[in-house]
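Missing here: one protein chain of the complex. Every other protein chain is in place.
Per-chain numbering from 1; labels A, B and C assigned in written order.
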Amino acid sequence: MEQVKVLLFGAAADQAGVREAEFTANGVTLDELWSMLTLKYPALSPMRGTLAFAVNGEYAKGEETVRAGDEVAVLPPVSGG
Amino acid sequence: MEQVKVLLFGAAADQAGVREAEFTANGVTLDELWSMLTLKYPALSPMRGTLAFAVNGEYAKGEETVRAGDEVAVLPPVSGG
Amino acid sequence: MFRIVEVPIDVGALVSGAFRPDCGAVATFVGTTRVDEGAGAEVEYLEYEAYRPMADRKLEQIGAEIEERWDVGHVSIVHRLGRVDPGEPSVVIVVASPRRGPAFEASRYAIERIKEIVPIWKREIWSDGYVWVGSQVGTRSTPAG
Partner (left out) sequence: MFRIVEVPIDVGALVSGAFRPDCGAVATFVGTTRVDEGAGAEVEYLEYEAYRPMADRKLEQIGAEIEERWDVGHVSIVHRLGRVDPGEPSVVIVVASPRRGPAFEASRYAIERIKEIVPIWKREIWSDGYVWVGSQVGTRSTPAG
């Protein structure tokens, strides 16, 4: 399988209108995956500056490589507590 | 009545061997009362530097005047909490 | 003990669970739902969601950071998800230490770190819509309210 699973939370899930998406990708950067994501869900675009990302449950930067089978999370500013 | 009641607490009660004493006094300073107290309970003398006093339930300095009917308390360093 | 739960938190049991004969100080922080008011509306409740199990691991990470930095005998953090009504606890932090300085510092550190790194989000549900705290995205017509 060549799928990357993307999970969206909080305000990002709201803006995209979905909490989960799948993309056919392997060896792309998080930044490239973000482009694929905003192509499909353009309402996410303005949020870019506020978002963080996680790959397989750990924070990751835009240049990090994503492989098939990875789980990517789109994380708005956390507001626990 | 011309009596001043003196209450002793903690280590001071231990050193004096009593928790309460009465002195015939009116218009003396706390320092003068302290002299009367140590005359009766000499073991208290070495504690002077560590002690505080209260007159009628409020902290008071050595030069404060004590009148008949007042309640004086001899207070070692507090250690609540 | 680090836990994310979807039921009310038993604060008393958490605090008592931290008492130990080798510790003289237990500092506790409880975050509760506060009713803000603005623009003729008010917060009715908060609703929390988390990215799990990442959020669970980040709570554990905060516990490990505390044990590296301070002399502590016990650290518990419990965060609630779902609807939390006004005055109810959403997060409880309990730190026991031999001395009070480390207990106070570590409990404060824990809540600051939760607000930095734990993937949990809250919506304020107002009488006239909701707003995601921190993102200011929602359905209220006056989200700054």
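Following the convention adopted for this analysis, a residue touches a chain if its C-beta (ideal position, glycine included) is under 8 Å from a C-beta of that chain, and two chains touch if they have at least 3 such contacts.
As the structure is a computational prediction, the values presented were derived from the model and not from experiment.
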Which displayed chains make contact with the chain that has been left out?
B, C
Counting contacts across the full complex, list the positions on chain B that touch the omitted chain.
7, 9-12, 14-15, 47, 50, 54, 57-59, 73, 75-81
In chain C, positions touching the absent partner:
10-13, 15-16, 19-35, 86-89, 96, 98, 100, 103-104, 107-108, 111
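Quick note on the criterion: only the chains that are shown with their structure count from here on.
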If you average the CA atoms of chain B and of chain C, how many Å lie between those two points?
50
Per the centroid of Cα atoms for each chain, what is the distance between chain A and chain B, given in Å?
73
Centre-to-centre distance between chain C and chain A (centres being mean Cα positions), rounded to whole Å:
25
Going by the contact rule already set, what residues in chain B reach two or more other chains?
none
